[in-house]
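One structure below.
A single protein chain has been omitted; all remaining protein chains appear in their positions.
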Amino acid sequence: MKVLTIALNDLKMEFSERTTLVFFLLIPLAFTFAIAQGLGGSGGSSGGPDLYPVAVVDEDGSMLAEQVIQALQKTPDLQAALLSADQAAAALEDGEALAVLTLPAGFGEALAKGQDVPVRLERASDELEARAAAQAVENGLARVDSAVQAALAAVNERRRFQDFPDAEAEQAFFDDRLDAALRTLQNPPASLRMTQSESAAGSADEIDAATQASSGQLVTWTLFTLLGVSDMFVGERLLGTLRRLIASPTRPSTVLLGKLVGRLAMGWTQMAILILFGGLVLGVNWGRSPLALLVVAVSFSLAAVAFGVMIGAFAKTRGQAGGLTTLCALLLAALGGAWWPLEITPQVYQALVKALPTTWAMFGFNEVILRGADVRAVLPEAGMMLVFAALFFIISIPRLRFA
Amino acid sequence: MSAVVELSNLVKKYGERTVVDNVSFEIRQGEIFSLLGPNGAGKTTILSMICGVVQPTSGEARIGGYSIVREPMKAKALLGVVPQEIALYDTLSARDNLFFWGRMYGMESARLKRRVEEVLELTGLRDRAKERIKTFSGGMKRRINIAAGLLHEPQILLMDEPTVGIDPQSRRAILDSVKELNAAGLTVLYTTHYMEEAQELSHRVGILDYGRLIALGTQAELTRTVGEHEALYLQLEDGQMLDQLAAELRSLPGVLEASTTDSQVIVIVSEASSALPPVLARTAGLAFKVRSVEIQEPNLEAVFLSLTGRALRDEVE
Partner (left out) sequence: MSKLLTIALKDLRIAFSDTSALILMLATPFAISLAITFAFGGLGSQGGSGIEEIPVTLVNQDDGLFGELLVETFQSPELADLFAPEMLSSPQEARQRVDADESAAAVIIPAGFSDAVFQELTAGEASAEVEIYANPTRPISVSVVRSITGSVLGRINASYAAGHAAVEGLIASGLLDPQQAGEVAPQIGQRAGEQVFNARGIRVERVQVAGQREEASEFNWAGYFAPSMAIMFLMFTVTSGARTLLAERDNGTLQRIFAAPTRPWQMIGGKVLGTFLIGVLQMTILALATRFLLGVRWGPPEAVAALITAVVFAATGWGVLLAAYARSAGQVEVAGTVISLVFGAAAGNFVPRFNLPAWLQQASYISPNAWGLEGFNSLASGGALVDILPAIQALVIMGAVLFALSLLAYRRQMV
């Protein structure tokens, strides 16, 4: 079949250059690996620290400060060490402590009086770990704070009934009530329970960041490959081989189809490799339905290759084709939610980017991966991408010049 | 002799610009037909229309009786194409290229294998078959270019300026191959702006100028259009400014046409012996130094000159 001959010929040409493998395989694999590594550190099934190391500097020494330290040490997420100011500063710089809490002199006294007391919480960096550690410290502090306030309120109520005989009695009462409050807050009455929509992983905590990033990486790299069909068109047009193809008894539709098949084969192979690599080596969870994944991947590839043909129809030189390919691949990937999640963007933005095929690809992949969706659930997304493909083809095919 | 290619009133316009203006001719079986003309005359466009790459604005081209517009697949199957640019995949080997193009012409495996070996042998590139086209010299690339056009044993071979920019040896080899192939029965349409090639190869010549066919026939017929005239070829010393000279000479009695190129002056005269003295005199009178003089039967160059008032080579690099 001529279509296959043309497709195979294209593949032969692409891979006769050793550099193709670099773009096709090495770089995507390397990136996927590196990013999974980096994000995997934020917890989840791919591991991560069980305890966040933090340091506490006690410039106060009061009993309340002691309570704070104990509370932090009891916090399951934290490994709290008591250090001097200098030691703490050094630990922060060395990265041995993710956060440092400094309790200033007069902390206990002011707090016990019901005053507003500032404390300094220093975070090592913007990294996810450091943020999480700092948050855990704040939660611990909040518990102690609540207990103190509760004890203060108890003292007030007590006073309504009867004044304290002396300051010591008041202090004793306060301490006792503080203990009680702390105990109460260990097992507080009101709590929340997380449940989740049908999800591939099964529990809200199990989806790790590497899995979330995996679909974005897939989209980004295969986009480069598929849009690259434009260079093939422009290159062959300038080389004269496209013209020669038309001069032979080969229909233009056959030529187009042949090139599409070749390019799609490349794209699918790349996706398969990335998916397998992610799944087998990095432990990425690709959802419950391989068929749904396939449907999303294939419809995405069609939309992408159609976009590539569009670039090929409009570009006049290989430089233009290459530049536009890079530009569009990066923009489409970024805007469509492959690099950062759409949910943190404004509503207007979210509405506007629905005009991009990559946005729908990310929707589809997320459904499969995060919700464990089956084929039926992703049909709308797949359908949209096919519409895009059709649209791009309609725009570009009449404009394709073979000579 | 039957016509293998028939062009009838072929026109190609790009917007307001007419590039091919009502061209009609036919190419007969077994002949080598040259389409001669300066750059920009429309040779490549005509070729493109014949092989169906460009759609004519009006008119028709038939190959072996099939209309290129209405029955393109059948028509194209009869054609072999050797384009002006090296339209080959230079990152693939010669053999890979040949196999690919053979398949594009619908050749099945056994025949294709045989033909690939045959054309490699024919073009003398058998021992370089496995190497990438990228590594070939200009001449070798042109030879493979031709090989690709011959694979499917076409009835007619269209060759578009196949010897541009290559070494004399390769050019000689190509010209000889064309003659051999033709002797074996291949019809050839050969476009060129080199008069010597047209002269050497062709049975019939069509001269194209600004999209119009201004002369058509055998070489003998064409030179006869110049009449009983003769041509004087004056070789002048290098480096002189010759612009006015042509005009001056044209004003002499007995001079029909005159044109200059580089350091050569071509003068068409009704009778050489009587025209020569005044021509020399005027030339010398204008302080030009003449190195040599030749009196010749007019050639295609002269034909072109007499028809258009311009030298074929004026238009050429």
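Order of writing sets the chain letters: A and B. Residues in each chain are counted from 1.
We take it that a contact is a pair of C-beta atoms (placed from the backbone, for glycine too) under 8 Å apart; a residue touches a chain by one contact, two chains touch by 3 or more.
Because the structure is predicted, anything quoted here is derived from the model rather than measured.
Asks: Can you list the shown chains that the hidden chain touches?
Replies: A
Asks: Determine which one of A:14, A:60, A:236 or A:367 touches the chain that has been left out.
Replies: A:367
Asks: With the missing chain put back, which residues of subunit A would touch it? List them for me.
Replies: Subunit A touches the missing chain through residues 19, 22-23, 27, 30-31, 34-35, 37-39, 41, 92-93, 110-111, 114-128, 134, 138, 141-142, 144-154, 156-158, 161-162, 173, 176-177, 180-181, 184-185, 188-201, 204, 207, 212-213, 317, 319-320, 322-324, 326-327, 330-331, 334-335, 339-341, 343-347, 349, 366-367, 370-371.
Criterion: only the chains that are shown with their structure count from here on.
Asks: Report the inter-centroid distance (CA atoms only) between subunit A and subunit B in whole Å.
Replies: Chain centres of subunit A and subunit B, defined by C-alpha means, are spaced 65 Å apart.
Asks: Would you tell me which residues of subunit A are touching subunit B in their complex?
Replies: 2, 5-6, 9, 12-13, 16-17, 239-241, 243-251, 402-403
Asks: Mind pulling up the subunit B residues that touch subunit A in the complex?
Replies: 48, 51-54, 72-74, 76-77, 79, 81, 83, 85-92, 96, 100-101, 103-106, 132, 148
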